[in-house]
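With one protein chain removed, the remaining protein chains of the complex are shown where they sit.
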Amino acid sequence: MARIGVFICHCGENISATVDVVKVAEVASKMQGVAFSTEYKYMCSAPGQDKIVQAIKEHKLTGIVVAACSPRMHESTFRKATAEGGINPYLCEMANIREHCSWVHERSEETTEKAIDIVRTLVAKVRRNAPLFPIKVPVTKTALVIGGGIAGIQAALDIANAGHKVIMVEKQPSIGGHMSQLSETFPTLDCSQCILTPRMVEVSQHPNITLHTYAEVESVSGFIGNFEVKIKMKAKSVDHVKCTGCGECWQKCPSKKIPDEFNAGLSNRTAIYTPFPQAVPNKPVIDRANCTWFTKGGKCGICQKVCKAEAIDYTIQDTFIDVKVGAIVTATGFDLKHTDFFPEYGYGEFKDVIDGMQFERLASASGPTAGVIRRPSDGKVPEKIVFIACAGSRDKAKGIEYCSKICCMYTAKHAMLYKHKNHDGKAYVFYMDIRAAGKGYDEFVRRAIEDDHVEYIRGRVSKVYEHNGKLIVKGVDTLLNSTPVDIEADMVVLATAIVANKDAESVAQKMHISYDKHHFFAEAHPKLKPVETNTAGIMLAGACQSAKDIPESVSQASASASKAIALFSNNEMSREPSVAAVNNTNCTGCLLCQDVCPYLAIEKEEIKDRAGNVLRYAAKVNSGLCQGCGTCVAMCRNKSIDLQGFSNEQMLGEVMSLLNKPF
Amino acid sequence: MKIGYYPGCSLEGTSKEYSDSLFAVAEKCGITLETINDWNCCGASAAHTLNHDLAIALPARSIALAEKQGLTEIVIPCAACYSRLSQSQLEMNSHFVTKSKIESYLEMSFSGTIKLLSVIEFLEKYIFPEVDKHVVNKLNQKTACYYGCLLVRPKEISSIKRSEDPIEMEEVMKIAGAIPVKWAFKTECCGAGFSVSKTDFVAKLSGKILENAAENGAESIIVACPMCHMNLDMRRPNIKEQIKKDINIPVLFITQALGLSMGISADKLGLNKHFVPTDTAVKCVIKKEA
Partner (left out) sequence: MSQFEPKIVAFVCNWCTYAGADLAGTSRAKYATNVRIIRFPCTGRIDFMLLMKAFQNGSDGIIISGCHPNDCHYTSGNFHARRRWMVFRSLIEFMGFDTERITFSWVSAAEGAKWADLVNEVTTKVRELGPFTEFKNLDYNSFNQLDNGAITK
């Protein structure tokens, strides 16, 4: 005999402003199976939750329906309160009358009727809820960090220092990411590599961290606490155990005309190479797509000849390893918008129109011009530089509506670096707004303007074109009554938009995490869960989630690490018991369910008689693997398999009661 | 092969040569252009500055008439008319309330299914497939293709893919055996409607366009809009006075240039109707090798 308690929440005024909560409580009290019904201002508060506890005891309730916000918000809160009241927490369900009702409709009879319908639906479900008990699974106390930039490095160190094992996978030959390409970092103008490389070395030497570079994640399966990850170790063509890092090979390599990714295309590298002198590991790999031996059927082979350690092996193939991890931190970083996305600025056409990363490499002491700012076209030092902020960002017409966050700061930094190196040079910045909200950030920009005399012009640039060997920048000064401003520049630097990596979509799909239309990975909740994803056990760190600077990436990385460490603090994890179960009396053993299960959670069971003879077969669910999607249930022809928490009876009960029909 | 045709005011008046050359090129390729009966002014800039409904109704009437005439496609050579008709059709097809209102003003039904073609889309769709048969000459000159503004925006109706650096007209010119130059003022404003009210503005703006074309070695400028043509051609004396340079580069409509490459006579193409003499461009034309 069901004795359900119904609790209608006002949610302050969020619900009560449009829904007549008193009427809903009154109608609910008469619904089939309801023994107690009330309404209260804030159900999720301590006194609110206490009402549930008390009501269970007083009215000997057998089930709870809380009509309030979305179960995605407070299902666990109310289930905890239900448990405190002394009954199984899975006998509690939430009726969503806020996000799905009060917030999306005006105050009217229809809105209250809808709230009543929703409550009745969940009451009908709870009448058929069975007590469920969490499933305990062991937790693998190893974390996988995908991406070896500053965010990945920070997360890996935090988790490793807490005493847990970490596997780091980086697709480039070295860790370090984009931070290793920077010259100085704002707002302190710290040398980027000086603060980064000690961390990189720490990662490579940490006893708890296993580093795989030139490797990518191939597939991810399993679930929180129990992921199985296949990693592709791309063929380096160099045995890193034998290799001493002497450098003979790349010094003698005849293929010298490959655009150097590290220097953002401003210089060339060889086919066998280390990306930069401080690379970790500091051992080369062969870029097979551009190596003569591989592209021209075995010609050349010079590196192998000169290698005294006999470390070069052209026959090495890609290999795959399988690892088991309990948590994954995704720190795959970002890219800059390149190519002829900006035909009006001549980017890609005029050699002296470059992007922010290229300027960093020019400014960097270890860059292609040894830190002297030179024009890529003729190597001369520019006397006038124009910086264009918001190149592509905040522009609906270009499909990038968001702000790339870091460009105001790095543009100020670039202008300052130029002025420090060229006191007589002129630097102009065309901007829309100045976003310098961090600690010491606004002061940094003021320094550029007041101390280094960078001229800031508020206005956009409509065109850049070549004329008599100069770059004519056609802009406007909106603070001076929209006067057109034409500058004859020697170099133009575009602060191009931050975008997701080209392979971000495929990475997200491999990991079953959500992503938005710009292919940035989606956090579980924009306010309160900025580092978790909707996939339990997978966290996000750094710019792969959205454009951000180094301090934020580091913070987010530590936050992700703390989630992993919390997960690893127990040997066992409780899993939600919303799993499938087979009634093997009815089951005919067709195993259609096995075919459709994405987690391979269904096995074939032999039904034997007492003598041990196999009578027939039936399906059996491995509750450790089952994720509770229910596809098997919909497939089953004679309804022998059912999903606890969303059973056939429960769902039919919901449909019938929604339409106010008896069932 | 019959395609509908909307001339607009300019093609029957100041830019008659644009119409003549379009008809000549179409005729060569076996295409008949059927003018919409009783077509009316598209409203140009005047209508949409004064009254939103009028701005939609005027072009919608011409389109509705074309539908009645059984036309499924119309080519609209004037860039402004093309813009107005396309915008009107888009508005009618997107907003049911607007459509009902305008239909009641016009007392005509509007299905919005006619395909509206800009001159470039028309050339790409109907002339390119026939072109190898008909192109017998090479223009053999450096041309600067000038798009102006209305051909490249707004994005919702323009057939041009890259509005900041378009290449569609250059593709036509390559087929005609010309050498398109790289230059920086393809989509810069010529001064547009200020041609009459503030001619000195037009002289300045169009002057910059002319100068840049000349600097980049252009021997002729190709346009696909009567307004662009007027400002660069008819206002040449004003421009010369403004920029103090004697630049005599002729301005040809894209259909005239293509026509020359198809062996159509300069007179039939209306090349004698321009203010800036076009004989320097015509003289460059040579026979294509077999």
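As written, the chain order gives the labels A and B, with residue 1 at the start of each chain.
Here, a residue touches a chain if its C-beta (ideal position, glycine included) is under 8 Å from a C-beta of that chain, and two chains touch if they have at least 3 such contacts.
Here the structure is a predicted model, which is why all the values come from computation and not from measurement.
K.L.:
Who does the absent chain touch among those shown?
P.N.:
Answer for the hidden chain's contacts among shown chains: A.
K.L.:
Just to verify: which one of A:Val21, A:Cys92 or A:Ile118 makes contact with the chain not shown?
P.N.:
A:Ile118
K.L.:
Just one of A:Ala83, A:Ile258, A:Ile449 or A:Cys629 touches the chain that is missing; which is it?
P.N.:
The one listed residue touching the chain not shown is A:Cys629.
K.L.:
Given the contact definition stated above, which residue among A:Asn96, A:Thr142 or A:Gln594 touches the chain not shown here?
P.N.:
A:Asn96
K.L.:
With the missing chain put back, which residues of chain A would touch it? List them for me.
P.N.:
Residues in contact with the chain left out: 70-72, 96, 98-100, 103-106, 108, 110-111, 113-114, 117-118, 121, 509, 512, 514, 516-517, 522, 534-535, 578, 596, 598-599, 627-631, 633-635, 643, 645-646, 648, 651-652, 654-656, 658-661.
In this text, only the chains that are shown with their structure count from here on.
K.L.:
Quick one: report the Å distance separating chain A from chain B, using the average Cα coordinate of each chain.
P.N.:
Result: the chain centres lie 49 Å from each other.
K.L.:
Over in the complex, which chain B residues touch chain A? Could you list them?
P.N.:
It is residues 155, 162, 164-165, 184-185, 188, 212, 215 of chain B that touch chain A.
K.L.:
Within their complex, state which residues of chain A touch chain B.
P.N.:
340, 342-344, 397, 463, 465-467, 472
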